[in-house]
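What follows is a single structure, and I will ask about it in a moment.
Of the protein chains in this complex, all but one are displayed in their positions.
Per-chain numbering from 1; labels A and B assigned in written order.
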Amino acid sequence: MSAARKDKSNREDYLRMYRQMVRIRAFEDNANQLYLSAKMPGLTHMYSGQEAVAVGICEALTPDDKITSTHRGHGHCVAKGAEFKEMFCELLGKEEGYCRGKGGSMHIADQANGNLGANAIVGGSMGIATGAALSAKRLGKTDVTVCFFGDGATAQGLLYEVMNMAALWNLPVIYACENNGYSEYTRTDEIAAGSITARAEAFGIESHQVDGQDVLAVNKLATDLVARARKGEGPFFVELMTYRYHGHHVGDINRDYYRPKDEEADWKKNRDPITNFGKWLEAQKIVTADELVGINNEVKAEAEAAVAYAEKAPYPSVKEVDMHVFASNAA
Amino acid sequence: MPHDVIMPALGMAQDTGKIVSWLKKAGDPVKAGEAIMEVETDKATMEVEAQADGFLSGISANAGDDVPVGQVVATISETAGETETGTSKTATETASAKREEQTPEVSGDDLPDGKSVIMPALGMAQDTGLIVTWRKAPGDAVSAGDVLLEVETDKSVMEVEAGHDGFVAAILAEAQEAVPVGSVIAIISANAPEKPVMRGMASASVPEPEATPQPAQNREAETESPTGAAKADRTRPGKQSMPAQKGGWILASPKARRLAHEQGLDLSRLVEEGHEQPFHVADLDTLRALPPALPAGQPPASLPLHLAARVPASGCDDFVRWFSQDTGDDLDPARLWLSFAAAALRQSVTGITESLIVGLERPDAERSSHRDPDLSLPEPESADAGMSPDLTLRDFSDSMLTDMRLGPSDQPVLTIVRDEDRFTVSLDFQPGDLGETEAIGILTGFAERLREPLHHIL
Partner (left out) sequence: MRKITLSKAVNEAIAEEMRRDPAVFVIGEDVAEAGTPFKVLSGLVEEFGTDRIIDTPIAEPGFMGIAVGAAMTGSRPIVDLMFGDFLYLVMDQLCNQAAKTHYMSGGKLSVPLVLRTNLGATRRSAAQHSQSLHALVAHIPGLKVAMPSSAYEAKGLMKTAIRDNNPVVIFEDKLMYNDKAPVPEEEYLIPFGEAAILREGRDISLIATSSMVQVALAAAEQLTREGISAEVIDPRTIVPLDEETILSSVRKTSRAIVIDEGHQSYGVTAEIASRISEKAFYHLDAPVQRMGAMDVPVPFSPALEDITVPTPETVADRARLAVRGDLFHAA
C-alpha cells in the first residue's frame, strides 16, 4: 500500500478498522462452526474475505447514518457497530437476539446503529435505502444511507428504478456494489453484460471502482463520498472488487464446478484484507506483530464467549409468536 | 484447549457423512485450513479442513464409517502428547450404541425381549401407516434385510425391512390396521422365541417409543403432557362411528338441530310424518304440534293413528259450480263430503248394514249428526244428536288451519282442510276402532270421491 493512502493517520482509527475486520472474520468462523456442527438452525452466508468493504465504508459513517444489508450481512452488521452476543443469539433464534429470534441470520436489524436490516431478497433493500435517503432529505437531516448489495443484485430491475429517482432528486445515498465475482453459484461475467459502473453512469450518477480488499482505499473513497453526499451532491455508485472465501452459503462446499480451488487459494494467500492490512500496519510501525496477535486473541476470546453465552441463552417464549405482527398505535 | 473435529453438515439436507479417508494420522501436526479428511455426502466427496492448529488425536471414526452430522470424529490438541489414539470406540460402535439408545427396548411381562420394529414415517406428512400384509409370521427367522411387512401410505405400498437379524418374537399389529408412526409393531429377538406373540394394536396397549429429545422451546409443552401418550392418542386411529340415527341422517339446519336438542324435540318424528327435508327452524313449530311420541318399542296400543292424503280441489269445485248452475240451488260442499265419507266408510268396513251415522263438526257451528248421508244427497237426514256417530267429519276447509291433529276421539275422525287449490284430508282413529286396511280404504275412498265427485255420484 502506498503512503498516499495514509490519510487516515490516526492510529486509533487504524486499529479500530483492523479490529473490526478481525471481529467480522471471527464472527463468521464461529457462525460457520455453529452451522457445521448442526447447532444453528437454518442457513447462513459467510462474509469472510469481504471484510474491508464493510469496515472501510462503515468506518466513514456515523451511527445516525443508515445502511441496508443483504443475505450476506453479518459483516455489515458488525461493522456498523453491533455486539457479538445479540448477533449470535439472533443466529441461534434466542430471545436476546437483535430481533428476539424472529429474524435470524438473514434478517438481523440493529436500528440503534442505523442498520435497517439485512434482506433475504436479492436486491430487496434498494428501495428501502433510497427511501431512507429521501426521508433524510425531506426531514432536513444530514444522514447518508449506504445500500450494500452484490453483483448478482445488479440484475434486479428495482435497482434501475430507484437509481433513476435518486439521481432525479439528488438523494444522499451511496449504492455500494460488492462484486465478489459470483452471483450465487454462477460467475458474474455470465450474468452481467457490459460494465457494472456504466449502469449507474447512465443515470448521471458519479461512479467509482475500488479494490475492495484494501480497507484504506475503501475508507478513503467512502469518507469522501459520504461527505459529499451530506452536502447534497449524491447519489454515488461504488463497485468494490472483492472475493467471498466460502461458497454461496455454508453448505456450498462442493463448488469446483463454478470456482477453481487455486483461485480461492490465491485470494486467501495474496489478497486477504486482514493479513495485508496487518502487514502494512507493521511496516508502517503503527503496531507490532505481537500487538496484532493480541488483538486477534482478544477478539477470538470475545467471539467464543459470545457463542457460549448464546448457546445457553433461552429461546423466546412461545407467547411471542404472534407479537410484533403489527406495531402498536398507542401514543 | 483441544478442538473437536466434527462431522460437518455439508449438504442441504444431510444426516450423516461417510469418511472416505483420513488425510492425516493421529499425532500428525495440522494447521487451520489444512485438509484432514475426505467425506462423502450427497454423492460428492469433499475435503474437511482443520479449524485450528495443533495435533490430530482421538480419531474415533474409521474410513468407511457413516457418521451422524455433528458427531465428534477426532480432536485437535494443542500438544503432541495429548494424543490418545485407539482409546475411543470406533464410530460404528458409538453410532450403533447411540442408535440402540434411541431404539426402545420393548419388554414387559407378556412381551418377549428383543429389538423393536417401529412403524416408520415413510411419507412427507404421514401420521399413520396401514399395514397391508405381514411377510413373516411369529417365530420366523429373519435377517436384517428381509422384508418384514408391507405398509401403505400416501397411496403407495412400501416394503419395510426387519432391520435386525433374529426371530420374529412378536407381531403387535394386524394386517389392515392403521398404526401411528413411531409405534412398535414387531419385536425381533436374538434367539428363537418360546412363545411368539401375535396380536392386534387395538387389542393391547403397546409401549410407545421414548420421546426423542425436544428442542428447548418445546420443553414447556412437554412438561405439560408428561408422556407421549397424549400425542399417541391423538394420532391413533379410532374406529368410532357416528352413533346410529333413527332412520339415518336427518337433513336439518344447524340451528334447527340445536334448538330441537335444547327443547327435547325429536326431528325424526318430522321424518316419520313425511315432512320434507331439510328441516329449518320453522319446521320446529310443526314438530311441536305433533301428538306425543310413542314410547320406544311399545306397540301403538291406545294411541291414535293418523293417515293423510292430498287432493286437488278443482274436481270438487267444478262439481259444486255445475250443481248450482244445473239446479239453481247452492250446494254446501260439506253435504257432499258427508255423503262421500259415509260411502267410503260403508265400502271399506265390513259388517256395516244400513244405518250409519256421520257427525259433522265445523268451526263456529254446532255439531250435527246425519244418518246415512250417502243415501240422501243432497239433503242428509238429521240424526238424533244423542246417538254416537260411526265417523266424525271435521270440515275446516274455510278456516286458516292447514293441518290438525287433535287428541283421541271416541270414533274415527275424518278432517278436511284446504290450502289454496288443494284439500288435505286426514283420518285419525284408535287402533281398536278400525283396522289399518279399513282405515286406508276409508281415506282412499273419500279422497277418490273428492277428486272426481261426478264420477262417483253418477
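Keep in mind that, in the parts below, contacts are C-beta pairs under 8 Å (C-beta built on N, C-alpha and C of every residue); 3 or more make two chains touch, one makes a residue touch a chain.
Computed from a prediction, not measured in an experiment: that's the story for all the values here.
When the omitted chain is restored, the residue from A:Ser135, A:Thr188, A:Asn254 or A:Thr275 that touches it is A:Ser135. Contact with the chain not shown here comes from a single listed residue; of B:Lys25, B:Lys195 or B:His280, that residue is B:His280.
Across A:Glu161, A:Glu201, A:Glu233 or A:Glu263, the residue that sits in touch with the chain not pictured is A:Glu161. Although one chain is hidden here, its contacts on chain B can still be listed: residues 251, 253-258, 277-278, 280-282. The chain not displayed touches chain A at residues 66, 68, 97-103, 107, 109-111, 116-117, 119, 121, 124-136, 138-139, 141, 143, 145, 157-158, 161-162, 164-165, 168, 323-329.
As a working rule, only the chains that are shown with their structure count from here on.
Taken together, the chain A residues at the contact with chain B in this complex read 29, 33, 35-39, 251, 253-254, 314-316, 318.
Within the complex formed with chain A, the chain B residues making contact are 6, 8-12, 42, 44, 46, 51, 69-70, 215-217, 220-221.
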